[in-house]
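Before any comments, here is the structure.
== subunit A ==
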Amino acid sequence: MADARIDVPATAKPGEIIEIRTLVRHPMETGFRRTQLGALVPRDIITRLVCTYNGIEVFRAELHPAIAANPFIAFSTIAVESGTIAFTWTGDNGYSVTASAAITVG
Partner candidate 1 sequence: MIQLNINGKSEQVDVEPNTPLLWVIREQLGLTGTKYGCGVAQCGSCTVHLDGAAVRSCAVPVSAVTGKKITTIEGLAAGNVLHKVQKAWLDHEVPQCGYCQAGMIMAVASLLRDKPKPTDADIDATITNICRCGTFNQVREAIHAAAKA
Partner candidate 2 sequence: MNSDNPNLSRRFFIIGSAAVGSGLALGLNIPFGPGIVRAADGSPEVTAWVVIRPDDTVVIRIARSEMGQGTLTGLAQMVAEELECDWSKVTTEYPTPGQSVARKRVWGNFSTGGSRGIRDSHDYVRRGGAAARTMLIQAAAEAWRVPAAECSAANSVITHQPSGRTTTFGKVAEAASRITPPKDVALKDPKDWKIIGKPVRRLDTLDKLTGKQVYCADLKLPGMLNATIKECPVFGGKVKSFDAAKVAGMKGVKKVVQVGDTAVAVVADTWWQAKTALDALPIVWDEGENAKVSSASIAEILKAGLDAPQAFIGNQNGDAKAAIAGAAKKVEAVYAYPYLNHATMEPMNATARYTADRCEVWCPTQNGEAAFAVTLAASGLPADKCEVYKIHLGGGFGRRGAFHDYVTQAVRIAKQMPGIPVKLLWTREEDMAQGRYHPVTQCKLVGAFDAGNNLTGLHMRISGQSILAAVRPQALQNGRDPAQFQGVAPSGEFEFGYGVPNLLIDHAMRNPHVPPGFWRGVNINQNAIYIECFMDELAQAAGQDPLEFRRKLMGKHPKHLAVLNAVAEKAGWGKPAPQGVFRGLAQMKAFNSFVAACAEISVSGGNKVTVHRIVCATDPGYAVNRAQIERQIGGSFVYGLSALFEQECTVKNGRIEQQNFNDYSSMRIAQMPKVEAIIMPSGGFWGGVGEPTICVAAPAVLNAYFAATGKRIRSFPLKNHGITMV
């Protein structure tokens, strides 16, 4: 599995509300777990997902340790024009992953 999977319709009608689903592979280490030797496993989570549509932010999520491993986030946006819907996940320890999808609106 690649780090990120996104599910964006390839085509949509203008003004159509489209559903976007995202999944990114990440342990979302809470900072509350213990190792085999009883030591605390340091927190290591994705803290943010930003979605832009032709460069304009249309959705943003701030995430905390209570988001389950391999964060799945679904939301919607209105198909306004053809172009690119892009996603950026950022988090602890310099984590950053991007993905994008082309959409044809017409």
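Selection criteria: all candidates are chains of the complex that A comes from, given by their letters.
Operating definition for what follows: contacts are C-beta pairs under 8 Å (C-beta built on N, C-alpha and C of every residue); 3 or more make two chains touch, one makes a residue touch a chain; residues count from 1.
None of the values given here were measured: they were computed from a predicted structure.
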| item | value |
| --- | --- |
| Chain touching subunit A (counting every copy) in this complex, out of 1 or 2 | 2 |
| Subunit A residues within the candidate 2 interface of the complex | 30, 32-38, 40 |
